[in-house]
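In this view, the complex is presented without one of its protein chains, the others remaining in place.
Let's look at chain A:
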Amino acid sequence: MHGRPRKAPKPEDEAASAAKAAKLRSLQSQFFSFHHSKIYTKEAVELSAKLLEINPESYTAWNYRKLAVEHHLSQPESNPDSVKSILDDELRVVESALRQNFKSYGAWHHRKWILSKGHSSIDHELRLLDKFQKADSRNFHAWNYRRFVAELMNRSEQDELKYTEDMIYRNFSNYSAWHNRSVLLSNLLEKNAEGFLSKEKVLPEEYEFIHQAIFTDPDDQSGWFYHLWLLDQTVKDDSPLLVSSWPAHGSDLFLLGDRCHNGSAFSPFTTLHSDSGSFPVLLYFNQSVEGVSSSTVTVESGFNKNEDLVWKPLSASNSQTAQVWVAHLKFPTSEFHSSVEVSVGHSKGIISSKGFQYSYPSTFSFKVCVQPVNRDSSQASAAENISWREEDFKVHGRQSQESIPIVSFDQLSIRNDHEPTASSWRAEAIAKEIECFRELLSLMDCKIGKLTLARLLMAYDVMALPCANKLVHSEEVLELYNDLMKLDPSHYQYYKDEHSLVLLQQVTSSRESLLKHCFQYKDSVSSSICNPICLRLNNLSLSQMGAFEKLLWVQMLDLSQNELQSIEGLEAMQLLSCLSLRNNKLRSFTALEPLRKLKSLRVLDISYNEIGDHSIDTTRYLCSSPLSHSVGSEWNKDETVISDVALINYWEAFFIFKELSLKQLDIVGNAIADEKFKSILVKVLPTLKWLDGELLD
């Protein structure tokens, strides 16, 4: 009962209600007898109208009236006049039902159904709608019906855009009108309709318009989302862009076996150990794309045929689109040097999920140096346990910086052959908005002002990045998010997540700041981990992980002592072999879905999280499983190593771990990790050598 006060019914009310109920029940039973005997006489049809007047939601009565209309229209004596009179009757019944219940799905659909017969006046519909929409300007049935009528009468989108303007000027607080405006405007822009040829001209006018709404009442949400959409339209080039790659442009890649030579002189940032005889090439775009293949990307190397390469999207398994794509290049086992050139998008076919072509062809190249493998010495240390203790890490020292040819930072991000055309209007528009929102904040302290300013400043920095290569506003943005956490504590965690992303952008924005987080794991002489650079982003109070485009090179990552409950996006870090997520807020195994794509992962620490503590799994549907009919989630009962009972209880663990080849796993400190569970785990993970610090048989 929407909006009806709770009170004990008075006896006389109850009696009245019972009398009304009896009347309705008798109407309904008469109606059923007509309906079930297919009787469509005048009397019978009128009775259904009475029923609908009292109860417009009685859908069967609407169905009956449609049957009656069809029956009468098919009679041999029907003529244009009788048809019109029948249909007009229907429109009258709908109108009175709508007066009774403006939200009746059945009534609105009946009206559409009658109109679609093509015999009724459409002009009348617009007048009627105008009346209805002035009475309730947010009714979404009426707005839907308006779109239907406008299309039926070929009313121009410009005229409808004008209508939204009129409605908004009547009252700025009309989200429905702003929504309809965004639909119409994006259609007009897409079609390059007259007067809507360029965003450059249209968007500034829209900013002016929306400012009136936001300045009138900053707490009213009606304009918030429209403004965010405008910002997105201003910042984003429609065409997708390649933002980074691994290996990076101009880098020297050293490929080794599973044991390195003592005192390796190679850069730890570009040395890779591969026991599979192949290494990944990664393409990181600024948005999801499809169509990456050996015909849209050409890889020229001395050791692989381009057409043999298979490009795979790193995303949910039912999707053929992804922001990150990977192909694996096989390399020879003997000592070998070669250079590799990768050309992206010189022939058409890479398309954004919104349908825009990749239009900035780019090329990058790197050198590959293969070192022969020393198999014998590798056996000895195969069972070594990786520890994440503080004393095992040393700051990546200054002197090693000089001796190690570390790849210069700007090579970590790719340079496009064609920088996106310096669109000064975009930067100008953002700068103007920044000024405008600073002014708003000088007038009053409001959350949308702060949030929008934070978004604008980040957008401005990212836009200016190719030249400035520095985030000039990040401190201010972090401060704004800190303020927002206090100002609007209900959405604390939203601001916290945004804060984490900005922090990660800041950490990865320069070589100096990134090097502060690069540590050496033990000393390379005693360790089997031959590439001992560990990126340590531990203890930063991160609630979300990001900046992956700058971190594709990382092989050892320490994210312990944070507040992560998700590792969304981590699938991009294809080189990861050791990962610590100790002491975070991971709530379930399904949250580890990105790890399924990390084929090099051998060491994983998920100890001291919250797995098993929660009844509701927030990543249940972000993980491939039979629940979501995901490709790759099929499982053969005969092959499952665990019993059905165990599967019902532990299916998440089964689906995540069956695809990993872990050697070492730490899981202690999670509610789920009892002895029974561990015994199942050992069966699902036959490659496991160490479990919670204990060597398995």
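Here is the rule we use: a contact is a pair of C-beta atoms (placed from the backbone, for glycine too) under 8 Å apart; a residue touches a chain by one contact, two chains touch by 3 or more; residues count from 1.
Heads up, the rule we're going with is that contacts and distances are computed from a predicted model.
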Per UniProt, the name of the complex member that is left out, chosen from "Small ribosomal subunit protein uS9m", "Trafficking protein particle complex subunit", "Geranylgeranyl transferase type-2 subunit beta" or "Coatomer subunit gamma": "Geranylgeranyl transferase type-2 subunit beta"
Of A:95, A:200 or A:568, the residue in touch with the unshown chain: A:568
Listed residues A:618, A:661 or A:679, member touching the removed chain: A:618
Candidates A:173, A:278 or A:338 - the one touching the absent chain: A:173
Absent chain, residues of chain A that touch it: 1-7, 14, 17-18, 20-21, 24-25, 28, 32, 36, 54-55, 57-60, 62-63, 66, 105, 109, 112-113, 138, 140, 143-144, 147, 173, 175-176, 179-180, 182-183, 186, 220-222, 224-225, 228-229, 288, 315-319, 321, 353, 489-494, 497, 565-566, 568, 591, 614-616, 618-622, 624-631, 633, 637, 644, 647-648, 651
